[in-house]
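Apart from one protein chain that is not included, each protein chain of the complex appears where it belongs.
This part shows chain A:
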């Protein structure tokens, strides 16, 4: 009964999807030997570079590694608030 109720009120359809997602993420890091810290550093430097050209929403910025099959991709989602007028481009 308890099992039925837990199922009824859980949105993600079973804990295995959580397990799979966590596993996928951890394996991307394991396989590329890129640590979460390194990714944080990369993120900070990305912000620095992009901020020279655009106003970005730093809080909503997302940088992650994604894998499908044998390929790994660096996926960055960077919300832009507005353009900056950079000296020399106007």
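One rule holds for everything that comes next: a residue touches a chain if its C-beta (ideal position, glycine included) is under 8 Å from a C-beta of that chain, and two chains touch if they have at least 3 such contacts; residues count from 1.
Basically, contacts and distances are computed from a predicted model.
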| item | value |
| --- | --- |
| Name per UniProt, for the chain absent here [options: "Septum site-determining protein MinD", "Cytochrome c oxidase subunit 1", "Alpha-ketoacid dehydrogenase subunit beta" or "Rieske family ferredoxin"] | "Septum site-determining protein MinD" |
| Which of A:17, A:35 or A:51 contacts the chain that the document leaves out | A:17 |
| Chain A residues that touch the omitted chain in the full complex | 3, 7, 13-17, 19-20, 22-24, 26-27, 30-31, 69-70 |
